[in-house]
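Right, I'll just put the structure down here and ask away after.
The other protein chains are all here in position, but one chain of the complex has been omitted.
Chain IDs A, B, C, D and E follow the sequence of writing; residue 1 opens each chain.
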Amino acid sequence: MDLLTIIGNITIVIGALVFATAALGVLRFPDAYMRVSAVGTAGGVGIVLIVAGALALQPSIPNVVKVVLILVVHLASSAVGTMAIARATYITRTPLEHFEFDELAEATPEHDVEEEDLSTERGAAERRS
Amino acid sequence: MIGVDLGILIIGVACLGSAYRILRGPTQADRAVAGDLLLFGFVGLIALFGVRMANEYTFDIVLVAALVGFLSALSLARALTRGKR
Amino acid sequence: MSAALLPLFVAVPLMMAALLVIVGDRRVIHTVGLLGTMIAAVGAAVALVIEFRSGGAIAHGISSWPFGIAIPFVADMFTALMLVVTGLLTIVCSWFAIASGRAANVYFAPLVLVLTAGVNGALLTADLFNLFVFIEVMLLPSYGLFVLAARHKGTLQQVAGARLYVTLNLLTSTVFLIGVGFIYGTAGTVNLAELAGLATTDPTVAISGAVCLFALAIKASVVPVHGWLAAAYPATSPAITALFSGLHTKVAIYGIYRIYAVVFDGDSRWLWIGVTLFCLTMVIGVLGAVGEKTTRSILAFHMISQIGYILLGVALFTFAGLTAGIFYLLHHMIVKASLFLSTGAVEVRYGTGEIGKLSGIAKREPVIAVAFFIAALSLAGLPPFSGFVAKFTLILASVEAGQIAAVVVMLLVSLVTLLSMLKIWNGVFWGDSKSSEKTSTSNADDDAPAASPADGDLPEASPSGTAAASTSGRKQSVAEPASVAQSSGGVATKEAPTASATRADPETRASSATAVAERPRIGMALAGPAVFTAATTLGLGLGAELLLGLSATAAEGLLDTTAYVQAVMGS
Amino acid sequence: MVIALLTCFVSPLITKFLGRNAGWVLALPLLGAAVLAVSAFADAARSGSADSSGSPVVQQWVPWMPTVDVGLGLRMDGLALVFTLLVLVIGALIMVYSTRYLEPVGKHGTFYLLMTGFAAAMLALVLADDLIVLYVAWEATTLCSFFLIARSGAGAREPAIRTLLVTVAGGLLLLAAVTVMIIATGTTRLSDILVDPVWSANGALTTAVAVLIVMAAFTKSAQFPFQAWLPDSMVAITPVSAYLHAAAMVKAGIYLLLRFSPVFADVSVWNVMLVTAGLITALFGAIAALRRYDLKELLAYSTMSQLGLLVTMIGIGTPEALKAAVIHTIAHALFKSALFMFVGVIDHSAHTRDMRELAHMKLRMPVTATAMGLAAASMAGVPLLLGFVSKETMLKAFLDAPGPAWVPWVVTAAAAVASIFTFAYSARLVLGAFGGREDKNSEESEDVVREASPAFWGAPVLGATAGLVLGVTPFLLDKLVTVGATASAGEEVEAHFALWHGLVPELFVSLTVIAIGTMLVLARHRVHHAMAPYDFPISGLDVVDTAREQTIRFGGVVGGWTGSIAPRRHLSIPAVALIVIAALAALTIDDLPAVVGEPSDPLDWVLVVLIACGVVAMMQAKTLIAAIVVTGVVGFGMTVWFLQLGATDVAITQLLVEILTVCVMVLLLRRLPTTFEKTPPRQHVIPLLVAGGAGLATTVGVWALTGRREMSPASEYFLTEGYNETGGTNLVNTILVDFRALDTLGELTVLGVAGITIAALLRARKPSPERSANIQDHSPLIDARDNTVFVRTAAKLMAPIIVAGSLILLLRGHYEPGGGFIAALVGGAGFALAYLAAPSDRSARVQMPYLLLIGLGVAVGVGTGFLGYLDGSFLRPLHPEIFGFQTTTALVFDVGVYLAVIGVILASFNLLGRPPKRGGQPLAGGSDPGAPTHESEVSDAPTAGEKRAEGEPPTSGSTSSEHSRDHANNPEESDEVNAR
Amino acid sequence: MTVAITAGLLVFGAVYLMMKREMLRVILGFILLGHAGNIVLMAAGGTSRRDLPYGSPENLSTIADPLPQAFVLTAIVIAFSITIVMLVLAVTGNDDDDTAATAQEVQE
């Protein structure tokens, strides 16, 4: 077993573990925003590591080119895709269950905040305190 | 190749976790984000199963899958807002 | 005909469909392209019939790949007859669709042509997977045709029917696909010639083939998987119901005949299943029919019943049985279309097919009435129409095969068939014509002239007769000099619901402001298809020998598949 | 004979010119045919052409359906001659009568057509030498009867239908008999069948056929228990009643019985059934006739009764009885048709035929009264009339009836009772018509009814007179009855009739009958009162009607089993059926071939578990988004499965299809509710059971039916020869574009048509309105233009990769994973990205002429196929060298595939994802306030590019600009134009 | 065996979903059924040989059967076409999909 294979295997396992943390985040974080946050990172990076590790197992010039493309596409797409979901999460009034500060709510016109308050009682309570 | 098999198992378990979140919710956004992660996981699985089978076109598929994963994330976001951009 | 030309039965309609799509919305070109292609196809099919008049088969491996690799197209008498009749039906139904305004859009002609390509391909192919593909090629345009309507005039019922139709057919084809998979899994081939007789020796192939046959049975609407057809078919327009009744179920039946003959070699061990199921199909179908309340749902259930008769032929699997079955199949395609088209013409013009809402049509529309009655009697199996020959030969075959129970069922069912036909006759064609007036303007499907005057693609809706005649989609107004001559008010008043033409019945005048003059409203263009098919059933009854002889030749080809198999092997 | 058959075809023409007087002309060919028939028969008798029993025969045979050995066989023996003359002579009389019966003006074309048609059918029936022709003619008479009854007005419809149902039912029994006889004897030829040895050899068969024939004849001749239709059918006009329901059609059953008498006369079932039913009918009819006020109805019951006697005679089956049957048939035809016609005359003149009303009138109709009296007397069996002769013959036959000693007594007694009643109702008929009544209030209305014109009463008088003439000189009928009875007996029968036979027993019976009959007539009022309460509890009509209604009701129930238009039940039935098939297969197949190789890989289980979770999640999903996401899970799982099974192309395709499906679903999701409906837990049980069974069946099926054979020959060919034959290294792709290009052609057609279909669908019906999400409208994040910037930038980054990738995949498809489908799907993904990245639906850059692309795709595909003919076969790939490069037309084919796929994807995005044209929707946008209002969206302001696109149809090529001209005045079509 | 179980699972889910009332679930059921059909086709070629069918392979005994792959490709695309059609049907006559819709969801 050559070095590249070993590196590849190790990278893959690390990537898988990073990915697993994302899954863990999705399972354990208390609100949707935190879950999205976890996915954006670990989902992107974990897969990148796995693909890189896979490249180490099947090294060839064309594959290197393809993997570079994959890295670019995947990092861009996972980040952008996650942001799209994050924004959608917010504008569809998904409650922000935990927060210490919320400058977005401050920037939202009052009457809309009122509406939001109705939908997220807990958020309103925290804001009052 | 133990790493590959291990990777497959880890990702597999992680995917099951995401699946749980998809069903459980509680918000639509939770389902969407878990779905997104799940699809990422499948990109990883494709890569790993591909190298494991010594499929010389593994990365072609992964490239396509990355693109597709992107589209699915965007679609999920669009689904959340019911078409509102 | 050179066997290498057989693919043209598929290629030419497809190409024409593509060209018409490219050409865009020019109705004249569409009409000419559609009918021209269909007539050519029928002509070629007739040539095939002549070629096979003493039996035989021709085959061609597409792209000239070797046997076992190429997808074979093969034709024998059975194929050729089916090609002729399906082609004729398509022409007749297209004619009706054009006359009823249903074809007045950019989609109709291409969809029908693709449907034709699919039907022809399904009839010609000797490769089971390719059969799956062609069934899909038939189905996709059918989904489109099912919902065709004037802009935004599609009804909820139409969509509901389409849902049922699509899902059932998808289920059917997926089951068929799985069956094909099993056949490939067990036999290692999907080529009918290579599969010949395998089901008799290898039980795993037999069960795989049974899955395929079952799928086709769903498609053919055999009891217990029959209900979908009766529910779905009346939901579309009359022209399309007629077209589908002649094509879809019949291709499935063709498939059952062919596969059972070739793959199962007519294995007599399983025939009792067929006899039982098909007798049940006759009974359940006819009972369903007699209980229905609209003309087309009655007719749709009849289709189920008659399918039992048709398939009994293959369940007997004797020379007489197959001959009778094939004759029945061909006769049924025509007579069923005739019934759908005559009641459809009434439905189109009077806006409803509901029994009780219509009456007295016979007095006003004697031509349609006669056409309907001929077809109805033919359906019930009364002489001297083709239905009699079909039923008689089938009963003869059943008696010969000792299936007395089947004979009893057939006799009883034909009595109930008559009963239900009389129900339509009594409910729609007899009686005072006044009650039909009220429904003629409201509650109308888009086919009806009264649907919407704003509808640009309805020929009848045009404000004046002259303007109407000048637009491209209005062939039929020109093509009915008889009715134009009869009507003093010209085309415009003829269709206009508030026309102030003379009213025969004073009571009508008093009761309904929307009443229409008591004179035929169904022009020859719209009545023509029904009359033509009714005449055909009479002709096939009196001149039964022609078709009977051809059916016998076709039956021989099924009884002894050597010619078919040899042709494929040599292709 | 042909003349008579042709008469019906010219009758409408004649009627058109002559109106009701056509009957005069039409009577001539019938009489002529009668003369011809007699002379032909006489010729035959002279020339000695005779059948086995020695009676002369005239015959002809024209093949009709040789395949089933059916020919238009006509054959006239003695029996046929009797009936032929009956049909023709009575027919001629009726035709003449009709000229005055019918209204002077009116449409009588169908009447004469049907009457002559009936005559022809009846003639064909009695002359048929082919069973099929016999049956056809039998049914033809039924149909003529139906129409003739039905055309008598609205009230006649129900009777017509009832009559039709009963007689058709009988016809079907006849058909059954016919087919059995044909199969048993191997011929359709009646004359051969009658002498076939099988009847003596196979008792059971003979009995079965006898029963069928008897039943068929009973329905036609209105015998118990099928008698009810006959009085019911009296709603028809009198000529019809006289001809069909007295003289001719009802005699068809008698003919049939007489015809088959030689075969079945020895079968006890035959005798028992005929005699029993005949006597019951005779008595029932006679008694019922006594209770009727309507003259016509009375005659109908009388007919029924007389037919019962005839059937009894045939049932006795002795030569004497058959002789009686023949002469009574003749006698009955004469007097009964005459009586009907007279009733018609009265009806016409007095405008009623109800005795109770006639009682108040004075009928000054001496000729009618006299002649009618004669006919009635004949019916009553009064001496000097033909009816007396026939009744004497009958009684003689009954007295000599074979079998146990009690038989003659019972039969004769019953016949005598029936005859007594006959006498009574004959008198009642005449007295009812002309007798008036000792009514106290007769001064109330004393309408005087005068005699009708001679042309009107001429025909019936002729009939009545014939009864008298032949009654006085019965020997004139000797020859006719001899040949007739000989034919029906199958042996030589000599008939000698005379007015006076001496003091034979039957004479005493006759006299007794007349005596008691006279007493009954004298005491007729008392008799009538005595019988009044005895109404029959069950009417035959009710039975028919009830049967009909119940059948219809039961039919509704049966239809209701599958009545739903919702797919669920219809879909579950096949699933259950599949389980049954699997179970049957499991029972049938005992040994399976061994499994070849190791079909599983340990890591397959990861996929099994993932897919299991996905499937369960799909079943559990309560929101649409969750369902769609987990559908993606299963789809991706399938992708990995395909990869795992060495199917790279399939995996890529699956992946792309999966995501495009999700994209389309999301387009539609906004029009659907957020969550699925909740079903109570117990409603899950049956679906779970069915689904579980189907799943198990599938697993067992796959396990048993796959993986148990070596590599298939085709597979071996592709692997070894694929590259050599096509030059392609991607063997899957070579199968797609070279070996099985036809499949692919079909597939690309399917795709293209899907695009056309959704266009048609959305044109026919607007999609349901959008439901907006609960959007935080005033959030700083709401601006779509700002917030799509990330996606747009990413899309810009990916666009070159997608375009290049799509092209590379297309070009390399023959060698490496790729090909038209995959390439186009990648391209489609690019369009999806462009769509998703756009700041508004309207500005999404997916507007392309999708229908044109679809059309081009299919055209290119088929066109490549045509190119193949250059090398001798459709779709044969060519390998031309272009600029020194070895190319293949398979690539062109792939381009076709590419175009079609892109077309359908674009169709989806354009039709589903973009708002409909604002200017192009006068109905939707103007008059329909419920239509989706995209304008409300902040960021939806059209861009410069959009304005151009909306203002005018895109001018992509000359075709579309021409369309815009075609539809300049029809803005509704504009989005369809855009599509091209 | 793994393939057989997968097929069974897919059919299980497919039939269950097809018996639901909402068109969308029925469609999802059909998507599963399509997968099942495809996996059956793959199984029909034999799942013991899984190497890629490219070029002119030397050792046939490990190469996957390319024919079912071609079948599946065709079937996938056909199923895709029909799925789109069904999806459109799901939104053009949605009276029976309305049950879960609340009043505010429907844009007036």
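Going forward, contacts are C-beta pairs under 8 Å (C-beta built on N, C-alpha and C of every residue); 3 or more make two chains touch, one makes a residue touch a chain.
As a convention for this text, contacts and distances are computed from a predicted model.
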- Note on the structure: Per UniProt record, missing subunit out of "Autoinducer 2 import system permease protein LsrD", "Sodium:proton antiporter", "Heme exporter protein C" or "Oxaloacetate decarboxylase beta chain" is "Sodium:proton antiporter"
- Listed by label, the shown chains touching the absent chain are A, D
- Out of D:206, D:661, D:757 or D:787, point to the residue that touches the absent chain in the complete complex. D:787
- Task: Check each of A:51, A:69 or A:105 against the chain that is not shown and name the one that touches it.
- Result: A:105
- Omitted-chain footprint on chain D covers residues 780-781, 783, 785-787, 789-790, 792-794
- Residue-wise, where is chain A in contact with the chain that is not depicted? 18, 21, 24-25, 28-31, 33-34, 36-38, 40-42, 44-45, 75-76, 78-80, 82-83, 86-87, 89-91, 96, 98-107
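Quick note on the criterion: only the chains that are shown with their structure count from here on.
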- Both chain A and chain D are touched by which chains? B
- Of all chains shown, smallest offset between own Cα centre and global Cα centre goes to C
- Query: So how far apart, in whole Å, are chain C and chain E when each is placed at the average of its C-alpha atoms?
  - Reply: 30
- Where chain B touches two or more other chains, by residue: 15, 28, 32, 34, 50, 53, 55-57, 60, 63, 67, 70, 72, 74, 76, 78, 80-81, 84
- Name the residues of chain E that each touch 2 or more other chains. 18, 26, 36, 40, 43-45, 50, 52, 67, 71, 74, 78-79, 81-82, 85, 89-90, 92-93
- Sites on chain E touched by chain B in the complex: 50, 52
- Partner chain A, residues of chain D touching it in the complex: 773-782, 787, 790-791, 793-794, 797-798, 801
- Item | chain A to chain D touching residues, read off their complex | 69, 72-73, 76-77, 80, 83-84, 87, 90-93, 104, 107-109, 111-112, 115-116, 119
